[in-house]
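Shown here: the complex without one of its protein chains, the others still in place.
Should a chain be cited, it is by its letter among A, B and C, assigned in written order, with residues numbered from 1 in that chain.
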Amino acid sequence: MTYGFLGLGIMGTAMASNLVRAGFDVVVWNRTETACSPLCELGARNAPTAADVVDAADITFVMLSDDAALRELWYAEGGVLAGVSAGRGVVNMSTIGDDTSTELSAAVVQLGGRYLEAPVTGTKKPAEDGLLVILGAGDRHLYDAALPAFEVMGKRSVYLGEVGNGARMKLVINMIMGNVMLALAEGMALAERSDLDPGLLLDLVAEGAVANPMFSIKGPMLIDRSYPPSFPLKHMKKDLKLALQLAEKQGQVLPQTAEANETFKRAELAGRGDEDFSAVFEALQ
Amino acid sequence: MTYGFLGLGIMGTAMASNLVRAGFDVVVWNRTETACSPLCELGARNAPTAADVVDAADITFVMLSDDAALRELWYAEGGVLAGVSAGRGVVNMSTIGDDTSTELSAAVVQLGGRYLEAPVTGTKKPAEDGLLVILGAGDRHLYDAALPAFEVMGKRSVYLGEVGNGARMKLVINMIMGNVMLALAEGMALAERSDLDPGLLLDLVAEGAVANPMFSIKGPMLIDRSYPPSFPLKHMKKDLKLALQLAEKQGQVLPQTAEANETFKRAELAGRGDEDFSAVFEALQ
Amino acid sequence: MTYGFLGLGIMGTAMASNLVRAGFDVVVWNRTETACSPLCELGARNAPTAADVVDAADITFVMLSDDAALRELWYAEGGVLAGVSAGRGVVNMSTIGDDTSTELSAAVVQLGGRYLEAPVTGTKKPAEDGLLVILGAGDRHLYDAALPAFEVMGKRSVYLGEVGNGARMKLVINMIMGNVMLALAEGMALAERSDLDPGLLLDLVAEGAVANPMFSIKGPMLIDRSYPPSFPLKHMKKDLKLALQLAEKQGQVLPQTAEANETFKRAELAGRGDEDFSAVFEALQ
Partner (left out) sequence: MTYGFLGLGIMGTAMASNLVRAGFDVVVWNRTETACSPLCELGARNAPTAADVVDAADITFVMLSDDAALRELWYAEGGVLAGVSAGRGVVNMSTIGDDTSTELSAAVVQLGGRYLEAPVTGTKKPAEDGLLVILGAGDRHLYDAALPAFEVMGKRSVYLGEVGNGARMKLVINMIMGNVMLALAEGMALAERSDLDPGLLLDLVAEGAVANPMFSIKGPMLIDRSYPPSFPLKHMKKDLKLALQLAEKQGQVLPQTAEANETFKRAELAGRGDEDFSAVFEALQ
C-alpha cells in the first residue's frame, strides 16, 4: 500500500510524520515545497503535484485549513481531481462545511474514485502524539482500508455514515467547547470582580463535577490575560456560526450558542481573532 | 472537644455520620426527631433543642436547605442564638445568600460567639464518602479549630477571608456548572436534530478537551429524557438568579448566564423544578 | 410606454391594479392564469409567457415571494431572461437576498438589459392604497424611468445606489420591526403575569414616547391570542436570519437580534409560522 499526504501545515506534518515513522510508504506534496524537507528526511517521498500524489497512492490524506483552500486544491491544474481515477481513495481530514464536503465527494466519485470525510478533534499536541479522534463519514470501504493509518494517527476513530455527518459531528463538538469556554470566562470574570481569588476558583472547579482538561489549560491564560493560540478565536467564531446555520436548517433553538456567537464576535471585532479562543474573556471586561 | 450538628437531611446525616464514625463526640438535633435515630445508633447523643446543642458543643455545624429555614432556626425559641454564649462556635455549612450569612454572623458575634460560613460543593455521594470541598469564610480561629472535622467530612477545605466569600465562591462554581450543563444540552439537541447519534457524541466529547464527570453522569439522562434529581433544577435556577444579582452589585456583564437563567426559568415554569437540573434539556425541545 | 407585471399574488395584484387604474398600459403574466382575470377586467392585457411580457414592455415589474421563485422565473424556458434584450428594463420589487439580487442583475445586464432592485415596505393595505415605500437600487436610469409608476404604487421612493442596498435596507427595517414586536410581547406577557390590565398597558404606551401604529394593530391580537397573518411569522423569522448573516459579513454584534431570532424560531417550531409574526407572543407563554 502507498499512502499520499497533501497539506503539511502544523497538523498535517505531525500526522504524516507519524505515518512515516510507523513504516508506511508515504508520498507527500505541499503548496510550498520546503515543508516537505523534515518529512523527506524521515523517509517520505516528494511528488511534484497533488495530482501525482493521488495517482501514485492507494489512499491520499488531505489536511488543509478551510473550504476555499480545499476547493482550490481540488479543481486546480495538477490538483486532486486531475489525479483521481478508478479505485483511488481520497480521505479529507480537514474541517470544512458539510455542503463543501458533499460537493468535493461528488467530484471524486464521478471520476470513479472513493471519498471519505474524516475531520479530527484535537490540536497540535494530540496530532504529534497520535492521539487524535477521527470522525469518518462517506465511503465505508475506504474507511475500512484507511483504518490502519487512522490507528497510527489517532487514539480512536468512528464511522458516522453518509458524507457530511463527520463535518456536522465536529461542529457540534466544537460548539460545546466554545460554550463551555465562555462559561469558565464568565465565572472567572465574576470571581475577579467580587475579589475572589481566580486561581483558587480554578482549583475548586478542578475538584468538582465539571473538572476538565481545557479548564486546566485555559484557566491560567485568563488569569494572565495572555492567549497564545492553540485554537485561534476566529476559527471558533466560524464554527459557532456554522453550528447556528446547521440549527437553522434542522430547526433547533440554540439560545446559548446564539449568545456565545455574539460574544465571540465581539472579541474578534476587538482584534482578538488570531489569539487563542480563550481570549473571549476580554469581551467580558 | 464536643461537636454539635443541626439539620439531619440527606447531606447533614451523611456528614454527621462521618464525624461519629471517626470517633468524634457529637450531639445532634433535628426539627423532626426521628431523623436522629440512625445517628444515635452510631453513637451520637440527641439534645431536646438546637439551643441545647449549641450550648453543649464547642463547635456546632449547621446544614439546612435555604435562607428562610436558617433564619427560623436562628431566631426561634430554643434556636441557635438562644444557645450562643462567649466562645461558642457556629459553622454554617448551608448554601445561602451572602447577605443572609452576614446577618446571621452578626447575631452570633454580638452574643460573644464565633461564626464561620462553610458551604460545600458536592452532593449526596461525596457527602457520604467524605469527599466534599468546603469553602470556609469568617472567623479564622474557628476555621482552624474546625479543621479536624472538615478533614473527616471533606477532601479539601479552603479559607476565603470575610463572611460572604464562601457563599459567593459557591455561587460562581454553581453558575459555571449551570452554564456548562446547558452547553451539553444544546449540543445533544443539535446532534439529535441532525440525526447524529447522541451516545456517540457523548463518547467523543469524553475523549476530548472538555471531558468531565458531569457529562458522563448527565449525558445518559438527556438521551433517556429522564431526570432523577441529584441537584434539583429549581435550586440551580435560584443560584443563577443569585449569581446575576451578584453581578449587578459588582458591575459585571454576564450575557451567557443571563441567557441560561431564562432557559432554566423556562424549564422550571414547564414544571421541571423538582427534576434534576439536567432537565433544562427539555426547554430546548 | 408599456409596462409589464409578473407575479399577481396579493401584493402584485394590488400594485398592478393601481397602475391600470392610473391609465398605464399594462401587460401581465402569472404562473396560474386565473390570477389575471380581475386585472384583465380592469384593462390589462395578458401575455402567454413571462418572456413575452418582458419583450413587449419597456419596464417590467416583478413581485414574487422568495429567492427560489425568482430564480426559477429568471432561468425558465419562457422566463424573464428569454425576453430580455437591449434596453429592456426589469424592476424586481420582491424581497430577496442581496446576493440573489446581484446574480439576477448580472444575468439581465449581460443580455443588454437594465436591472433595478426595488423592494417595498408595507403589506396588503398600503399596496392597495398606493402607499408603499419603495427602496430602489441599481440602474439609475431605470429608476428615473420607473418613477411615474412608483408614484402610483407608493407614497415614497428612494434611490440607494448599487444593487443590494435595497435588499439590505429592507432587512434592517424588518429586523427593527421584529425586535420591536418582541419588546411589546414581553411587556404584555409581564403585565398579564403581574395581573395588570394588558389593554390598559396598550392605552398607556399609546400615550407615550414609543406609541406606534404596529402596537395599535398587533396589541389586541396578543390580548385575543389570535394572529390572522398580515406578515407571516416565518417570513419575519427568515428576515432575522438574513439580517444576522449580513451582520456576520459586515462584522456587527447584534445581541438583541440574535436572541429575537431564537425566540421567533421557537414560535415557528411550535407551528406558528403561518400565523402573523405577532404570534411570537406564544413563545413567551
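Everything that follows uses one rule, which is that a residue touches a chain if its C-beta (ideal position, glycine included) is under 8 Å from a C-beta of that chain, and two chains touch if they have at least 3 such contacts.
Remember, it's a predicted structure, so these values are computed and weren't measured experimentally.
Shown chains touched by the hidden chain across the complete assembly: B, C.
Touching the chain that is not shown, out of C:1, C:68 or C:176: C:176 (per the contact rule at the top).
Only one of C:1, C:204 or C:270 touches the absent chain when the whole complex is considered: C:204.
Listed for chain B, the residues touching the missing chain in the whole complex are 241, 248, 251, 253-255, 258-259, 261-262, 265-266, 268-269. As for the chain not pictured, it touches chain C at residues 121-122, 133, 135, 155-156, 158, 160, 165, 168-169, 172-173, 175-177, 179-180, 182-184, 186-187, 189-191, 193-197, 200-201, 203-205, 207-214, 217, 243, 246-247, 250-257, 259-260, 262-263, 284.
What we mean here is this: only the chains that are shown with their structure count from here on.
Across all inter-chain contacts, the pair with the most C-beta pairs is A-B.
Separating the centre of chain A from that of chain B, both taken as means of CA atoms, is a distance of 40 Å.
Averaging C-alpha coordinates per chain places the centre of chain B 55 Å away from that of chain C. The set of chain C residues touching two or more other chains comprises 255, 259.
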